[in-house]
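For this depiction, one protein chain was excluded, whereas all remaining protein chains were kept in their positions.
Per-chain numbering from 1; labels A, B and C assigned in written order.
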Amino acid sequence: MMRFHPTEEQLAIQDALRGTLADSFPKERLHELVDGDTDFDKPSWDALMALGLGGLALPEIWGGAGLGLLDLAMAIEVLGDGAAAGPILQHCLVALAIASSASEELKARWLPELASGGTVATVAWGGEWLPEKWTVKIEDGVLSGMVRYVPGANAAHLFLVGTAGGGLALCELEAGMRVSAQHSSDRSRRTATVTFKNAKAVELFEPGDPTVARLFDAALVLIAADALGGAQHCVDLSVAYAKEREQFGQPIGRFQALKHQLAGMALEVEPARAMMWYAAYAWDMQLAEASRAAAMAKAHIADRFVSVARAAVAAHGGIGYTWEYGLVIWFRRSMFDRAYLGSPAVHRARAADLAGW
Amino acid sequence: MMRFHPTEEQLAIQDALRGTLADSFPKERLHELVDGDTDFDKPSWDALMALGLGGLALPEIWGGAGLGLLDLAMAIEVLGDGAAAGPILQHCLVALAIASSASEELKARWLPELASGGTVATVAWGGEWLPEKWTVKIEDGVLSGMVRYVPGANAAHLFLVGTAGGGLALCELEAGMRVSAQHSSDRSRRTATVTFKNAKAVELFEPGDPTVARLFDAALVLIAADALGGAQHCVDLSVAYAKEREQFGQPIGRFQALKHQLAGMALEVEPARAMMWYAAYAWDMQLAEASRAAAMAKAHIADRFVSVARAAVAAHGGIGYTWEYGLVIWFRRSMFDRAYLGSPAVHRARAADLAGW
Amino acid sequence: MDLSYGAEAENYRSEVRAFVKREWQPGERRGSDLGAYIKNFRHRATNEGLLYRFVPKRYGGSEQPVDVVRAQVIREEFSRARAPMEVGGNGMAMLVPTLLERGTEAQRERFIRPTVEGDYVWGQGYSEPGTGSDLASVRTKGELIDGEWVINGQKIWTSQGGGANYMFALIRTEPQAKKHDGISYLLIDLDQPGVTRRPIRQMTGDAGFYEFFFDNAKTPADWIVGERGEGWKVSRTTLKHERASIGSAASLGAQFEKLVELAREVERDGRPAIQDPEIRQLLTRIEGWVMAHRCSSYRLFSLAAAQEEPGIVQLMMKLLLTETGHEIALAAQELIGDEALLEPPPSGHGKRGPSKWLDQIMGSLGNSIAGGTTNIHRGIIAERGLGLPRDLAMGGE
Partner (left out) sequence: MDLSYGAEAENYRSEVRAFVKREWQPGERRGSDLGAYIKNFRHRATNEGLLYRFVPKRYGGSEQPVDVVRAQVIREEFSRARAPMEVGGNGMAMLVPTLLERGTEAQRERFIRPTVEGDYVWGQGYSEPGTGSDLASVRTKGELIDGEWVINGQKIWTSQGGGANYMFALIRTEPQAKKHDGISYLLIDLDQPGVTRRPIRQMTGDAGFYEFFFDNAKTPADWIVGERGEGWKVSRTTLKHERASIGSAASLGAQFEKLVELAREVERDGRPAIQDPEIRQLLTRIEGWVMAHRCSSYRLFSLAAAQEEPGIVQLMMKLLLTETGHEIALAAQELIGDEALLEPPPSGHGKRGPSKWLDQIMGSLGNSIAGGTTNIHRGIIAERGLGLPRDLAMGGE
C-alpha cells in the first residue's frame, strides 16, 4: 500500500526519543558540555541506548529492533533537533556495518555490546571523505596511517576505519593508536586525529566490496537527517521568539518582513523532510538511485541547515548572537554537518556523475 | 581637485537629453516601434543628434563637444532609462573608433557626418564577442565572413566590422553585404546577421593594435551605462507604482515586505552608479586597471539590470506582466544588455585573468 | 514507507489499462470527428467510473468514493495512452465543486452537466483592475432590477477567457454592507450584448488572459450561488476531493529535465555545457529543490490517501514551484547565452532551439503572479503554517 508519511510507530519512536533526550540532556547540561572539554555525555548516552537507539536498525536476534535506515534516520533527526552530543550517529553506523558483514563471530562479539551502548564505537573516515580516497593501510591485520576529523574518538573503544582503496576495518582502542583531540568548532561533536601505527585490526570489508559504498550512503543519509533536525530547531526557535518578543508594542512576529523571512526559513526545511525520507527509503529498498538520492540529500539539506542557522541568528537580533542563548550551538553544528563526509559541492559533483551527465 | 560626482554640466547634459528624448520619443511612439517591425526612430534620432549626442565625445575640430567617455556614458545611461531605440550606442562607438584612428582623411569624411547623425553607423562584432575571437577576414581591402547580432543593421550605412585576430575595418553598405534581420527579443534594439562577400572595406586598425582593446572596453562601459539607466527605470517605475497603487485601503508601498523588496532593488542599482563612473573614468584616464574595471562593470551592472527587471515585474503584480504596461520593454532590454558583448560569466573570467589570479 | 501503490491498486491499474486500450482508439480521426469521438470516449470512461468521480451521476458524473490512489492510477494510465482526461479549466476545478457544496438543486441541474460535457466553458471573474491581492475590494456592481441582475464594471486576469462562454464572478450587490459582506457570487452568460472581452497580451507576446467589460450586462435573479452578500464565503469553498496528485510535481520535474537537455545541447568553452563543473553544480543545486518538491508531493499524496491533514507543507508547494521555476529560468538564461537576443517565431507549438527558453524565462514570472504573488504565499505560510500573528495592515476585518 502506498504510504509516504510516517507511521504511528515512527512518530512514537520520535516522541519517545524527544522525551528521553529532554529528560536526560537538559539545556543546562548541553551548555555545560559545550563550555567544558568533552562532548561525551554519559547520562544521555545511557538513556538513549536504554531506549534502544543503538539497536534500532539491528536485527532482532542481536538485540535490535529490526527496523530500517529510515527509522534510524528519523531518530537521528530528533537528536539533531536536540543537539545530542557525541558520536551517536557514528556508533549506529558501526553497528550497521558489523551487521552487514559476513562474520557471525564479530556480530556475536559486538552487536549486543553496541545495541546496549556498553561499548562506544565511532567511524574514522575523515579528511579525504570518499571511500576511494581513504588512505590508511592494512597489512597482515595491522593498520598504519592517519585519519583526521574522527568524532567521539575520546570516548570510543571501537573504531570503524576506512582503509586504502575503500575497505573497512574494525579496530579496538589499543597501544598502536594515538588519539589527539582537535580544537573543534562544534563543541557538541568534537573531533580528533587518530594515528595508527601497527594497530591490530580486523578487516571487515575488502576494498571494492559494494557494502562499503552502501554504508557510506547510509552515513550521508544520517548526516542529512541530523541536519534536518538541526534546521528545524533553528526555525522553531526563531518562530517561538518572534511570537514572544515584543517591539513597538507588538510581537515582532507581526512585522511582515520578519514573517516572510521566517516563512522562507520554513520553506527551506519542511519540503526537505520528505527528501530525507526518500533518500532513506531508497536505501532501504535498494533502489537504483539510492546512492544519488543520498548524495543529493546530504548536499541539499546540509546547505539548508547552514542557511537557516544564519537566518535564525538574523531573525533573533542581538540575543541570537550570544553564546549564552545557545543558538550558536546549532550554528556550529550546521558547519559540522556541511563539512563532515564532504561538502555539498563534493556530493553534487558525485550526483552529476551518478546521473551519467 | 578631487571630484567624484557629476558636475553641473554633466547633469545639465543628462537633463537636456532626458527632455529631448521625452519630447521626441513619447511612450506611445516606443510602443508603436515595439509593436511594429523596425527599431529605427527617425524623429528621436534626429532630435538627439541635433542636441549633439553623436559628437559628444568627438574632438571639437570635427564638430564634437570634446568630452570624454564618462560624459558619453552618462548620456547613454539616460537613453537606457528612456529605452531609446536603435543603434545609438554603436553609432557613437564607431565615431569614437574613427576619431581614434590615424587617418585624417577618414575623419574628415565621416566624423562630421556621424556627429550630425546624417549617416547612421553601427558595430558588427557579434556572436564571438571578444576581439581575439572575431572571424571576418579582410584581404586586399575586401571583407568576407559573417557577423551575428548586429544592432541597427537595417538603418545603418556605415559598419565597424571586427576582423579576424582583432582588427577593425570600416565598410559602407554595398552590394557585397547581405543584412538579414533576426527575430529579436529586444524589440527596441533589433539585431541582424550581416554577411560579407567580397565587400569593400577600409582597414581601420590592424589586428593587435591596442586601440581595438580600448574601443572594446569603451563598448563595455557604454553597455553598462545603458544597463544602469534601464535598471534605474525599473526601480523608479516600481517605486512610483507602489506609492500610487492601493490595496487593503492603503498604498501597497506601505507594506513592509514590498518596501524591503524595493529597498533591495535600489540597493542593487544606486551603488552601481559610481562603479559605472569609475569604469568610464578609468578609461578616460587610461588607468592600468581600465580594462578590468570595464569588464567588472559590464558583468556586475548587466546582472543587476536582469535582477531588478525581474523584481520589478514581481513588485507590480499582474500589470507588470502585461505587454501594454511596457515594463516588458526594459525586461527584454536587460536580456540584451546581459548577452550583448558577452555574458557576465565571460567578463568575470576575463577580470580574473586580468587580475593575474 | 512505501512508494508502490499496492496489489489492489495494481489490479485496478490492469482494469483501467484494459479499458483504455479497448476504448481509446482515435485512429486517424481529425477535427470535429475527433471531437465527437473524444466526447463519446469520456462518456464511456465516466460510465466505467474513471472520470468525473466526484460528480454525482445525476449531473453526469460517475459518483465514486474518494480514492486518491485510484485517481492517480487513472491519471497515469490515461496519460500513458495519451487518452483524454476530464475537460479542464475553471468550470471543473472551481465552479462545479462550489455548486455541489453551495448551489441550489436547480443550479446544479442547469449548469453541471453542460460543464462536464465541455459545452459550458467558465471564466473566473474575481480580479478587477485595482484589486490585486485584495480580492474583497471588488467594485463591479450588480443591481437587481425587474427580476434581473444588471451588471456594470470590469473583470480582469481571466484565464481561458478567449473560449469562455460563462463566468462565475464576485459582484458587489450590497454597496452599503461592509467590504466582505457586500459581495455576491453570480453566474453570467458571456455571450450577450452587454459583455465585451479583450485579450491581454503578456510579456511573452502571447495572450494568456482576458479582460471583460460589463455594460448593463444581465443575468437572471436566481443565478446567484449562496445568499446575497455571501459571495466572499462562497468563493472560498474548496473541494478536497482527490485533489492531491503526484502529477503536480511532474511539471517542475519536466521543466528541470528540459534544462538538463538544454545543458546537453549548448556548448560552453568548447564542450557540452553539461560537462562544465560549474554548470553541473548549478544543475544539481536546482535539482535539490526539485527533489524536495517531488518528495513532498509523494508525502501529500500519501496523506490524502490516508485522509489525514496535509499540514504546512501543502501551503508551500506553489511557492516552491514558482521559486524553483525562477532558478530554472535564470539557469536557462545563463545557458542559452547569445540566444537570449532572439525570440522564436510566434508559432506557438513546436518552438525550437535554445531561444524557446525565452518563454520560460519570462513565464516563470507569470507563474508567480497567476497563483497570487509570492508575498501572499509567504504570508499564508507565516500565518496559517507557523501561527504568526496577522498583519496589522492586512487585518481589515
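Criterion: a contact is a pair of C-beta atoms (placed from the backbone, for glycine too) under 8 Å apart; a residue touches a chain by one contact, two chains touch by 3 or more.
This structure is a prediction, so every number in the text was calculated from the model and none was measured.
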item: Among shown chains, those touching the left-out chain; value: A, B, C
item: Touching residue (missing chain; options A:103, A:116 or A:182); value: A:182
item: Residue among B:17, B:56, B:156 or B:299 touching the omitted chain; value: B:299
item: Candidate in contact with the missing chain, chosen from B:242, B:290, B:312 or B:341; value: B:242
item: Chain A residues that touch the omitted chain in the full complex; value: 126-127, 148-149, 182-186, 191, 245-250, 252, 254-255, 257-258, 306, 310, 313-314, 317-324, 328, 331, 335-336, 338-340, 343, 345
item: Absent chain, residues of chain B that touch it; value: 1-6, 70, 239, 242-243, 250-251, 253-254, 256, 259-260, 262-264, 266-267, 270-275, 277-278, 281, 293, 296-297, 299-300, 303, 345, 348-349, 351-352, 357
item: Absent-chain interface as seen on chain C, which is shown; value: 277-278, 281, 392-393
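What we mean here is this: only the chains that are shown with their structure count from here on.
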item: Per Cα centroids, the chain farthest from chain B; value: A
item: Rounded Å distance, chain A centre to chain B centre (Cα mean); value: 54
item: Rounded Å distance between chain B and chain C, as computed from the means of their C-alpha atoms; value: 41
item: In chain B, residues with contacts to at least two other chains; value: 255, 257
item: Overlap residues in chain C, where contacts from two or more other chains coincide; value: 375, 378-379, 391, 393
